[in-house]
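Quick one: structure below, then a few questions.
Apart from one protein chain that is not included, each protein chain of the complex appears where it belongs.
And now, chain A:
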Amino acid sequence: MPSDPLVARHVLEFPGGYTRTTGPVIGRFLSELRARRIVGVRTAEGRVLVPPLEYDPATGEAVTGEYVEVGPAGAVTTWAWVDEPLDAHPLDRPFAWALIELDGADTALLHAVDADNPKAIAAGTRVWPVWKDRPTGHITDISYFVPEVTKIVAPVRTEYRLQAGGALRVFLEGVARGVFLGGRCPSCDQVYVPYRMSCPECGEVIGEPVELPDTGTITTYAINNLPDPRAPQVPFVSAYILLDGADIPMIALVGGVPAHEVRQGMRVRAVWVPPEERTASMASVRWFAPMEPS
């Protein structure tokens, strides 16, 4: 309400900040932090307090002079999620305040944990410190903790130059002209499509390609409802189509008919893209569509 003359902003800040004498125990802790080590102090009872205290809160006795290096990793004992960080918070994105029991310590240290989301942190989550570039001897020398590395991303990419040679070239050049080319085995008389140069059954060399009609019968099919960015939009019908005169079915898309009206035994004909759009690729066949109105 800036318009209200009786409301004013008031800042109370000691110029330059208070100077604080650490005492020997806290001073040692902060000096170790500056050297990127975390230490605790042992109590007379043998417990390791982290951060160290000058006097054992359990007994009121002075702690021993024994410093024990702990961590640097530890386990979260409990935590609170901060959805909207404030200016003074160590992170400018959502994070967790957590009590962290560092390895070798008997008490937990309060610090920030940079976890992606509340599901990425739980009691028992292992965390490691991320150090500030230039430590100065302050608790903020640890910028924050992060969850332990449990997986890495391993990009794998292989690029091929694929050349359609031999039989596939013959077949695809046919497709570019709008015909399906097959081959008849001289030994077993079976007609294979796409065209191939040898018979998988008897090993005979297959000679000249034979032209097959672009009509055939659906032997069987699947209705695909599982989306894949590389496949047609679901639902799509992938069918085994036995071209007239062929002895082995080809897998092709069925269109021009609702998926649930496709039937085994249905007569279909290839629907070609316009001649000027045809290439030496199966993309030249839009799909197979029923011959009779269904």
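One rule holds for everything that comes next: a residue touches a chain if its C-beta (ideal position, glycine included) is under 8 Å from a C-beta of that chain, and two chains touch if they have at least 3 such contacts; residues count from 1.
The definition used in the following text is that contacts and distances are computed from a predicted model.
Think of the chain that is not pictured: of "Aldehyde oxidase", "Integral membrane protein", "PadR family transcriptional regulator" or "Thiolase domain-containing protein", UniProt labels it "Thiolase domain-containing protein".
Contact with the chain not shown here comes from a single listed residue; of A:179, A:197 or A:280, that residue is A:280. Panel shows chain A; residues 150-151, 154, 156, 162, 164, 168, 172, 188, 190-192, 200-201, 219-226, 228, 230-232, 235-236, 238-240, 247-248, 251-253, 259, 264, 280-283, 285 of it touch the chain omitted from the view.
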